[in-house]
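So that we are looking at the same thing, I have put the structure below in structure tokens.
All protein chains but one are shown at their positions in the complex.
Showing subunit A:
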Amino acid sequence: MLKLLIIAIDSMLISNIVLMRFLGICPYIGVSKKQETAAGMGFAVIFVMVMATLISYLLQIYVLNPLKLEYLQTIVFIFVIAALVQIVEITMKKIAPTLFDALGIYLPLITTNCTILGVAILNIQKNYNLIETIVFSLSTGIGYFIAIYLFAGIREKLDWADVPEPFKGPAIGIITAGLMSLAFFGFTGLVKM
């Protein structure tokens, strides 16, 4: 139980996927102009991250490891995740149209995202069991949500700032993200892994 809590705090704040591991910067900069869209993206990432990590975990344990095909890990994960997200998208459109309206446009964006693949592979490297896998992917997704939501708040406010012409848009975004990452260094060592 304590280990689950430690995993959750660690992946949410201390090794935050965006601010500390620097993964998934592309949608982080791209979809963070408004807090509403940032929240949509955040929820989509949480959803896909849990699904993809779970599937790839099962695949690793029950298919790749017994067949000694570990070296195929990267390529298998990419294929499976891409296919999974497409299937989820189609199913969701049919079964839960409201959820599709909320997350729909973000799903294809995440298909080829490095955060999803990164978390799936990290999860295998850390030798987590099934419950730890779910907690790890869920809290990493929440960490992504926190980072992109706060960042979008700052960027909304920056719309009124008199930013010099060459730094407008993504440039000032990356600098702000850097400063946020600087601030999040304070959480270092909050829990010991």
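The criterion applied here is as follows: a contact is a pair of C-beta atoms (placed from the backbone, for glycine too) under 8 Å apart; a residue touches a chain by one contact, two chains touch by 3 or more; residues count from 1.
Operating definition for what follows: contacts and distances are computed from a predicted model.
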| item | value |
| --- | --- |
| Missing subunit (named according to UniProt) among the choices "ABC-type antimicrobial peptide transport system, permease component", "Anti-anti-sigma factor", "Ion-translocating oxidoreductase complex subunit D" or "Spermidine/putrescine ABC transporter ATP-binding protein" | "Ion-translocating oxidoreductase complex subunit D" |
| Touching the absent chain when the full complex is considered, from A:Y128, A:Y144 or A:F184 | A:F184 |
| Interface with the unshown chain - residue positions in subunit A | 35, 149-151, 153-154, 156-158, 160-164, 167, 172, 175-176, 178-180, 182-191 |
